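Only a single protein chain was left out; the remaining protein chains are all shown in position.
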Amino acid sequence: MDLYHKKKIEIVTDAAALNDVAQLIKRCGASGYTVIKGVAGQGSRGVRVSGDIFGVFENVMVIVVAEKSMAERILSEVMQVLEARPRMVLVSDVEVLRDDHF
Amino acid sequence: MDLYHKKKIEIVTDAAALNDVAQLIKRCGASGYTVIKGVAGQGSRGVRVSGDIFGVFENVMVIVVAEKSMAERILSEVMQVLEARPRMVLVSDVEVLRDDHF
Partner (left out) sequence: MDLYHKKKIEIVTDAAALNDVAQLIKRCGASGYTVIKGVAGQGSRGVRVSGDIFGVFENVMVIVVAEKSMAERILSEVMQVLEARPRMVLVSDVEVLRDDHF
């Protein structure tokens, strides 16, 4: 079993920022990302409730897996793009299968 | 890039227990948490199906990030509050951005 070490970045922010996040991920050269919808949260910047009628305040979790250097570029961009928005950004170590493309 | 080491706790349980979990997280002093809805599961304590008409058996994943000592308090409380309920509790290492509040 060949496994390769990568960095996993999880970004929770409001759904309205999803396009900006997707753009920055592509700009940094990542080949893809995963989006989990139906995310709610409560944090120090106020309550973020999922499921309101307009969906404006719906949150999403964006997951992107990248080499360490690309992950650092993505994190740097995330800090700028989501500067004023509610967000949670987590970085962790993962391993991926040999033939998957990241 | 300043990153800080934290513990990430992921709690999967039935949606009916969400309020109890949220209360215990606040009681332990965490500044926030994230909830993923639309979660289903099958485990040793029986099938937990998401999407039933009353939503009673809908599961949720609650994610909370905290310093190690606070994480240990949360885990201890989780064991008591969710003692008799179906649950999966995972603990892992994550890094967070400098200016995020946990």
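Descriptive notes on the structure:
Letters A and B name the chains as they come in the text, with residue numbers starting at 1 for each one.
FYI, a residue touches a chain if its C-beta (ideal position, glycine included) is under 8 Å from a C-beta of that chain, and two chains touch if they have at least 3 such contacts.
Quick caveat: nothing in here was measured; it's all calculated off a predicted structure.
Of the residues in subunit A, those that touch the hidden partner chain are 1, 3, 8, 22, 31-38, 65, 92-97, 99-101. Taking the complete complex into account, residues 12, 36-45, 50-51, 59, 61, 72, 75-76, 78-79, 87-93 of subunit B touch the chain not shown.
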